[in-house]
Each structure stands twice: as C-alpha cells, then as structure tokens.
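Input: a single structure, listed below in structure tokens.
As you look at this complex, bear in mind that one protein chain is not there, while each of the others sits in place.
We just call them A, B and C in the order they show up, numbering each chain from 1.
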Amino acid sequence: MKSDREAPHGKAEYLRKPIKSLNLERIQTISELLEAFNQTSFQSRTLAMCANIYVDMLEDPERPTIFLGFAGAMVPAGMKGVVTTMVRKNMVDVIVSTGANMYHDFVEAFGEHHYVGSPDVDDLMLRKEGIDRIYDTYTDESRFGAVENMITFLADNLADEGLNSCSSRLFLYKVGKIIDEKGTKKEKKDSIIWNCWKNAVPIFTPALSDSSLGLAITEHHVKFVEKGRSPLVIDQIKDNYEILQIKKASSKTGVIYVGGGVPKNYIQQTAFLERQFGIPDAEHDYGFQITTDSPQWGGLSGCTFDEGVSWGKEKPGGKYATCYCDATIALPLIVKATLERCKNLDKRSRLKFKF
Amino acid sequence: MKSDREAPHGKAEYLRKPIKSLNLERIQTISELLEAFNQTSFQSRTLAMCANIYVDMLEDPERPTIFLGFAGAMVPAGMKGVVTTMVRKNMVDVIVSTGANMYHDFVEAFGEHHYVGSPDVDDLMLRKEGIDRIYDTYTDESRFGAVENMITFLADNLADEGLNSCSSRLFLYKVGKIIDEKGTKKEKKDSIIWNCWKNAVPIFTPALSDSSLGLAITEHHVKFVEKGRSPLVIDQIKDNYEILQIKKASSKTGVIYVGGGVPKNYIQQTAFLERQFGIPDAEHDYGFQITTDSPQWGGLSGCTFDEGVSWGKEKPGGKYATCYCDATIALPLIVKATLERCKNLDKRSRLKFKF
Amino acid sequence: MKSDREAPHGKAEYLRKPIKSLNLERIQTISELLEAFNQTSFQSRTLAMCANIYVDMLEDPERPTIFLGFAGAMVPAGMKGVVTTMVRKNMVDVIVSTGANMYHDFVEAFGEHHYVGSPDVDDLMLRKEGIDRIYDTYTDESRFGAVENMITFLADNLADEGLNSCSSRLFLYKVGKIIDEKGTKKEKKDSIIWNCWKNAVPIFTPALSDSSLGLAITEHHVKFVEKGRSPLVIDQIKDNYEILQIKKASSKTGVIYVGGGVPKNYIQQTAFLERQFGIPDAEHDYGFQITTDSPQWGGLSGCTFDEGVSWGKEKPGGKYATCYCDATIALPLIVKATLERCKNLDKRSRLKFKF
Partner (left out) sequence: MKSDREAPHGKAEYLRKPIKSLNLERIQTISELLEAFNQTSFQSRTLAMCANIYVDMLEDPERPTIFLGFAGAMVPAGMKGVVTTMVRKNMVDVIVSTGANMYHDFVEAFGEHHYVGSPDVDDLMLRKEGIDRIYDTYTDESRFGAVENMITFLADNLADEGLNSCSSRLFLYKVGKIIDEKGTKKEKKDSIIWNCWKNAVPIFTPALSDSSLGLAITEHHVKFVEKGRSPLVIDQIKDNYEILQIKKASSKTGVIYVGGGVPKNYIQQTAFLERQFGIPDAEHDYGFQITTDSPQWGGLSGCTFDEGVSWGKEKPGGKYATCYCDATIALPLIVKATLERCKNLDKRSRLKFKF
C-alpha cells in the first residue's frame, strides 16, 4: 500500500522504534529469536511479522477460518511434519495444495521415502537407476507403481459405486480413508491427508490432473472409456462451489501462502468468488506469505498483498506480511514460534465444515 | 547435466570458441543481435540458444509437435500478439495456459483493455475506483461483468444441449466460436483463443476453475444446482486423455515454457503419462524455457531440463536451453529472431489434431 | 516514490493509456521494439523507459555529465564493445568500474581471449588445465602472467619517476597509454581503457586493490618494500577528490548503473560528497539501472532510485527507471535503441575534464 494517509508527520514519529542489535547470547528459544527480529531489518523482520500475524489470527476471538496454500515440493523436502502439526494443533482449517504434494504424501504413507541427494549429479546416471531428482532430493521411481495402483482402483471403485463426479476435495477425503485402512501404521500418522481426514480439514487440489494422482486417475479413465463405461469425473467447478460454502460460512478469514501458483491464486479468488454472489466484505482479514518470487515479474506468485487490496482480495487495513525466503527455512520458524506463543491450540474450537 | 562423459579433454578443446566483443554498430536486426549473443555470455547467450533451438525444432524434417506452456499475466502485459503470431505462423501446435491468460484474452476480444499503470500507487484508491492492478498494469473491473456473463451462458447452453462434461480443451474451443460470432471484429483477430480456434490449435487449461472463467462457470453451476439440474462438468481427467492422444500421435515433441506453474508441469508430465501407458521414448526432444525463478528453491517452476532427464521427461542428448529473464523481454526477442530466420512457416504443414 | 501527491484522481485518469498487444510482424528495428515496449508491461516496459531516459539525457540542451557504474564480469561476457561504442559516441563521460572489468579489458588489449564455456563442467578438471571459469565463460590463466607483469613494471616506473601516490583514475590513464604503445593493433581499438584514454573519459576503480590489477601492483609494492623503497600508493581518497571536481563542474548529472556494488554506490555518493561541501542541488537529475538484484534484501545493489531520493542522491521529480534483467541482454538493447534514435552523437560537444 503506497498511501501516506496514515503516515506519521514530523521526524519524531518516523523515528520511534530503534533497531536493536541482535544479542544471540540472550536468546534461547525460536520464539525469542523471532521476537528479537521485530527490531532488526529486511527479511528477518518480515519473518517476525508473519509469526505475529499467525498469532493474531489464532488469538482473534472471532477465530478466522485459516486457508493454507501449499505449493512447491514441500513434502519431498520434509515439510510434511510441519503441516501435520498445523493440522493437529488446529492451526489451519482448509488446505489448497498442488497435486504433487498430496501425491508425495500419499506414497510416504505407505512407507516409501524421499532421499537426501545432490543437485550436482549426473542426471543420466539417475535415469538409468530409475531415480527421479527434485533439486537435491531423490525418489525411487520403481517403488511408486504399486502405490499408484491404489489410486486407480479407488477411482474404479468410486465409479462402480455410482459416483459420477466429485470434487478434488471429496476425492482426497476418500484417499484419506484408504490411507487409514491400508497405510503403514507408523507412517500414516505423519500423513497430511490422513491427519486432514481425521481432523475434518478439507484439502482442495484444483489442478489434480496435473500430478501423479491425476495420472493414476487417467489410467482409470482410459480403462473405463475402453470398456464403454463412464469414468469418475473430478469436477473442478464443484471445488469452487464447495470452497465458496466455506468462505460464506466464515465471518473472518486468514490466508497463508507457502509458495505461489494455483494454491495461492485459488485462495485469493475465494474473496472474488464470494463477492460475485453479492456478498460484501468478502476480503481476507489476515494473511502472510512465504515466497522466493518477486513482484517485479508481474506474476501472481510474487504479487504483494497490497496488489490484492486493489482487487478486493484483501481487506484494506488488514494484517499482512510477506517474507521473501525459502519456505523450508521460514515455515518451520514461523510455526514453531507460533506454537511456543499460543497455548492449548488443539483444545480450542474452530469452525468445521460438512459437505 | 553434470556428466563429463562427453567433455573435452585437454585445454585446447575447452578453449575453442572465443567470446566476441559485441559490436552494436554492425548489428541491424534482432536476429543479428541474437546471432552475436552466441558468442557473449550469461543470459544473453542462453537467449541466443533458445532461438537456435526454436529454429531447430521448426526446421527438423520430422517437425516435432510443439507445446507452449503459458503462465504469468502475459496477456495483460501485451504478449498476446506474440502468441497469435506463433499460432498463425505455425510455430506452436498445442497451448497449455493458466485460466487467467485465457480469460484476459477473452475480454480483450470484446474490446476491453488493460492499461499502462504504475506499481507505486495507492491500492486503496484503485479499489475505490474499481481498478484491479497487476503490478504496473490496470484493468477496469466494471467492464468485465457483461463479458463474463457470456461464459456463464455458454455453460448454460452446453448443459442445455445435453453435454454433461467436457475437457477444458473443448470448452476453450467453444469459447473460440463465441468470439468468432460475437467478438469485436478488429479485436478478435488479435485473440489467442480465436486464432487457435481458427487454426485448430488446442488450448488446455487444466486449472480452469482457478480463474475468472472458472468463476463464471461456477455461477452456472450454482444456478443449475439450485434448479436441481446437472451442471456442465469440466473434466480435467479428460484433458489428460486428450493431451495423451496428441502426445502419442507425435513422433517427436518440443516444449516451450513461458514461466512455470501448472502449464510447465502439465506439459512435462505428458512424457510421463505416455510412458505410463507403456510407450517408450516418450521424452521430449527439444525444449527451451524462459523463467525468472531459480533452481535452488527446489520447485518445478525453476527446475532445469537436466532435472527433467532424471525423470524421463526430457531426452538425454536432446536440445535444451533455459533463459533466466522476464518473458516480456525474452519471448519477443526469441520469436522475432526465429521469424527472421525461418521462412514460409505459415505454408508448412504440421500435424493437426481431431477430437 | 510512494507519494500520491501527483496521482490521478478519478478512474479515467488512471486508465489513459491502453496496453497494446505486441505485433512483431510490424517491428523491424530494435528501436521500434523498445518503442512498442512502452505499451507492454513488467520489465519490457522498464527496458523501454531506460532507453527513453537515455535519449532524454543525451538530448537535454544542458547535456548532463553521464556517469556509468560498471560491475559484474561484463568484459569477459563480451559487453566491452557496447561500452567502447558508448565512449566513442559521446554517450558516457565518466566510468566507475570494478577492477576486474578493467583487468580483463587490459589483457584482451594484448590479444588474449575469454572463451565460450559451460556452467556444467568439472571444475577440478579445469583447475588441472589452468582454466578459470566465470559461470559459462573460460579464461586461460597461463596467458595472463606476462600481461600482468606490464602492470607491475608500470607501477615500478611511476615510482621511479617520483610519483608517490596517484588516484586509480590516473593509474588507469597511464594504463591507457601502455595499451596505446604496446597493445595489439587491432585489439586495442576495442579496449575500453584505450578508448577512454583517447577520448578523455576518466575511469575510476575505487577498489583497485580488489582485482588482478591490484595484485600486480602488490608485486611492485612487495619488491619496493623489500628494497627499502617507497612504493607507488594508489590513493583512493584522491579519487574522491577528483570525482568531486567533476561533479562540481557539472550543472546536471545522469547516472547509469550496470549492476551494483562499489561502482553504483560510489556514483550515488558523489551527490552526497558534493553536498557535504556545502553545495546545494547536488542530486543526480537522470538515472537508469539494470540489475538482477531486488530491493527486499536491503542492500545498496538492489535499492531503488526512490530510496535514493530520501538520501538526497536523486532529485525528486527526476527521471529514473530500473530494469530488472541480466545486463548482457538489457544493456545492448538500450544502447542500440538509443543509438538509433540519437543522431550524430559523436559530433556533439560535452564537458571534458582536466586533472
């Protein structure tokens, strides 16, 4: 926001809060570090602001519905546990994810792994070994086929049961049940999908087709089409319908964007969607984002919350912060500091959604 | 690719091609500039390489099927004309786009505009005026309602005609016909959707729900659900099925990624998808990408073609280049240089797809 | 600048200039392309603005003194010729450079080369071959020793002649003379140092010690100290004094930053320096910069011209633009478009400086 409407007047008002040199010797906890970052500069300060806003969201007596946009290869990167903590501790109410993250979560729930690798490796050699690389992380392609078949069979079964179409939200819920029934006992407790299933946190993957989950459903599609049968349809417009109901039921909303892409835009547009149906004050009330993108490229992934104000996606005067940082660093710090500051989160009530 | 398998041995082999100081006084055309960039460094050289690869794709006697991934707010940014040139000149065969770009293309086909704006503006003031900001570009929100209604009516009509579900590809084709019938005479000739409709270039928008097109279809959905009728379903798995048929029909493929996100991943995974159905050698043969992202964040948007080799998305030994640059600069330069080098592109034959 | 003091009021004033879809088929020259970029978005538009400002600087009847900050490995990258064109065509009056660029320029004036290389190579293998890598560009270390000795001898001779200390500006001038006398006939005409020497364009390298030129002078220093003699001193404060004289003699100034680092900061601070001596209106009047850095990291290299206004480095209401782009792409485009627009630049008079 470039307005000076509320700007201070007179030098003294600009110079109210001195920067405080960071004394590591007096800091013990992550929360204390982020507290100190309120009086340092640049992205350490925006990191502190993200944690402050997260606490504000959670402590707001009207407890906003909190949407998490979850992009980037966060599950292969080991960030799964951060999100499951958020789910278990009532720190998030709705997740919008890339299909890939949910796919990776699914395979890990059956005991498969990602591996510590290197970005400086001969990719052709990896190809020969059947190893897929995600920057500095490896996966064993050969292990995934059997797991993917479960998705194909799930789609087969749902179609057999007469379900013609479903939202990605419902499909992911059904996947949660599969994990509950067949997942590796220990691993499934770490699964985002399973925890969301258990805690009634809906997961939307608007571009489900654009992932290995979608590819597995395509196998089902081809099989059924060849048999002359109607395959299960993943109805992305029904996703819009369902998320609209959540938005409408929420008196306030907060948004968290880990990366950009579809998850960020999709959550942004819920405000738009609600307004389209004649509902005023649809803007999100709180928000923080972690991004490695920048505004100057003009894309949605790097855009500021200020820009969102012009669109009516964010509330003027709402609380917003953007931390430009790799999410594998920033997200754990923010969540940990918030956990340290907010007590008994898992015992507090929050809006739950029925479909 | 980090292999030195084919690396030169001995100093002389490393030092074969000297950098040539750029003499602007001898350069007249954009093609000459990019030619000279073959002997400069850093991103000017990768820009030159992208143009070289584009020429190679187009001049390959087996003429690969060329997929364009089109992300970022490229239509509001004025890049529409570059893509329509590519379509008219037979330089692209399949487009995978964000919904937003197609939405913006649609409204412009009815005479609406985007406007030169500023990133340093009071967004609250814009909000009051009903102006939406995309970094340094404005749109007039009030003008879009009537245009969006056409999308809602299109969905209504398709449902009325008994179409239960369709791919985003088919829906965009129908949109093309609407533009042909109702678009502003002059403006429609600049439309990507219309040119693709006219030239049988399929457009896929796997995350159609995640755009104002999707929101307009949601209006249809709500209306029909309230009436107790079955709304039109956009079947994203059918998109997978259809793009698979294109991939299978193509003996060779080339990929162009403008930005990342779903369009890039979706085209990448067609190789995966084909292999899943038992077809060998499914990797893409040529590729260049323009990105402002970087590999070190581990996301798909910034990943290298080398990484794609490990996944079997790209052919080892294929021709690939990545230019790290804002696409509004790099794309026009690459396309213009390619146009200058390849003659009679619009008269050459290419594979056309029937659905 | 975040002020809305001069902002438009009312929607119509925001929406005055429509984005114009780029029609490559109507564009022939680089100047035409950049002209069209005035009505596109994001970094293509800032590129257009840089060229506009460059033309404005050059066509200003008061012709400002133009300072070029020149950082990054621009000479190895082949950008030498762009700068020599700028020097020969009277497009730049003062250069502030890293030592490295001047070192690379020096060795090339004696027929040495940089080479087209690859960023994906075994650096240990290069080490064994005595090849130094600059991202995708190689140099042959073994060739440089003899050339460096000339710098050591130059320092020896200057000390022998009784010169106790000199500015880096004077030292580079002496290097220009060496190139004139001993440089390879053909190559020297491409040399930045030689062209500056011939055209009385001073070159400052405030951190001369931080380069191979500085290392060669260190050899002289050690030799003379061991002999108990006073070595030549490069007096960086004298650089400040000399550039202050230039600033004071200039009624207006324009700045061009290729990259950040010392060159950018050093030119920025000339305004500060002049004001420190009680001279008002010392701010620069025009400026454009090409950078791959971003503001959010808080460093000087990525800072905006707006920030410079707060410091009194830039004139409020001056003409400024920042293009976020690799300089090997943006600089040639800007200079070429400017050359096409401004005629007879080499015949126009400009302020020349005597020391």
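The definition used in the following text is that a residue touches a chain if its C-beta (ideal position, glycine included) is under 8 Å from a C-beta of that chain, and two chains touch if they have at least 3 such contacts.
Just so it is clear, the model here is predicted, and its values are computed rather than measured.
Novice: Just name the one of C:E32, C:D56 or C:D235 that touches the chain not displayed here.
Specialist: In the full complex, the listed residue that touches the missing chain is C:D235.
Novice: Where the complex has a chain not shown, which of A:E25, A:E62, A:E161 or A:E181 is the residue touching it?
Specialist: Spelled out, the listed residue whose C-beta touches the missing chain is A:E25.
Novice: Among C:A100, C:V116 or C:I192, which residue is in touch with the absent chain?
Specialist: Of the listed residues, the one touching the omitted chain is C:A100.
Novice: Could I get the residues of chain A that touch the absent chain, sorted low to high?
Specialist: Counting only chain A, the missing chain is touched by 1-2, 4, 7, 10-11, 14-25, 27-30, 33, 37-45, 47, 73, 76-82, 84-85, 108, 113-117, 120-122, 125-126, 129-131, 134-138, 140, 190, 306, 324-326, 328-330, 332-333, 335-336, 339.
Novice: In the whole complex, what residues of chain B lie against the chain that is missing from view?
Specialist: 2-4, 41-43, 294, 296-298, 324
Novice: Please give every residue of chain C in contact with the chain that is not shown.
Specialist: Touching the missing chain: residues 1-3, 5, 71-73, 77, 100, 119-127, 131-137, 141, 165, 206-212, 214-215, 217-219, 221-222, 225, 231-241, 244, 259-262, 265-266, 269, 272-273, 276-277, 292-301, 303, 306-307, 309-312, 316, 326, 328.
Simple rule for what comes next: only the chains that are shown with their structure count from here on.
Novice: If you average the C-alpha positions per chain, which one ends up nearest the average over all of them?
Specialist: B
Novice: CA centre of chain B versus CA centre of chain C: separation in Å?
Specialist: Whole-Å distance between the two chain centres: 37.
Novice: Give the residues of chain B touching no fewer than two other chains, as numbers and ranges.
Specialist: Expected reply: 1-2, 73, 77, 120-122, 125-126, 131, 134-137, 306, 326, 328.
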